[in-house]
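Every protein chain of the complex appears in place save one, which is left out.
== chain A ==
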């Protein structure tokens, strides 16, 4: 955030980090291009290269627990994928190794590794976007790039409503426990305990939505003469990067379609 002083002087006093001068659309296009590159080939070396690039991007920006959480879940799934495809992939022919009499096949393992690498490329590149852009930055930038302010409001208000809803849920759960709702041990008891929490929660949420909607109308949100908030961020090379990355995406999609047609 800029201080009042920097606003007066017009020049940012704090030196921006390299990832702060890249605009959100460029980062999103980067996710698209990296994904397309990863899907363009089954070459494991290329996949490893892409993972390395994405990891470096993350290492030189910020590391956050959200990326690790996303990685944790996917790594587990990739693990099960390696086992299932290694054992049962339809094109399995060459036995690579055997554990306790169970044979793992080369073809299935390579197939699962390729898929796993693609997932990792997407998660790591998205992780870069997640940790380097804030909600307010996205909102301001999306509006500046021409998205209607109503759509931006819908997108961004979710991020502000969620913590409020989680608080409401905990409050309702506690209240139901105090009133002595069932002990939630068996599956049926658990399912039964969902309704007394969800009904008040949904009604409360929709009630708050109604109140919010009325206050939006009263504040003249539909007013056509609304002033657009100007962004305080300075982005570098946005146009060039957008054109370059979009061009690459079109090329990759075109090449994929071309090779599919020729392959048939």
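By definition in this document, a residue touches a chain if its C-beta (ideal position, glycine included) is under 8 Å from a C-beta of that chain, and two chains touch if they have at least 3 such contacts; residues count from 1.
Definition applied: contacts and distances are computed from a predicted model.
Of "NADH-quinone oxidoreductase subunit K", "Lactate utilization protein C", "ECF transporter S component" or "Nitrate reductase-like protein NarX", only "ECF transporter S component" is the UniProt protein name of the chain excluded from the display.
Taking the complete complex into account, A:154 is the one of A:95, A:154, A:175 or A:234 that touches the chain left out. Among A:97, A:221 or A:258, only A:221 touches the chain that is left out of the view.
Although one chain is not drawn, the whole complex shows that of A:130, A:144 or A:252 it is A:130 that touches it. Mapped onto chain A, the footprint of the missing chain covers residues 31, 66, 69-70, 73-74, 77, 80-81, 84-85, 87-90, 111-112, 115, 118-119, 122-123, 126-127, 129-130, 148, 150-151, 153-155, 157-159, 161-162, 165-166, 169, 184, 187, 190-191, 193-195, 197-199, 201-203, 205-210, 212-214, 216-217, 221-222.
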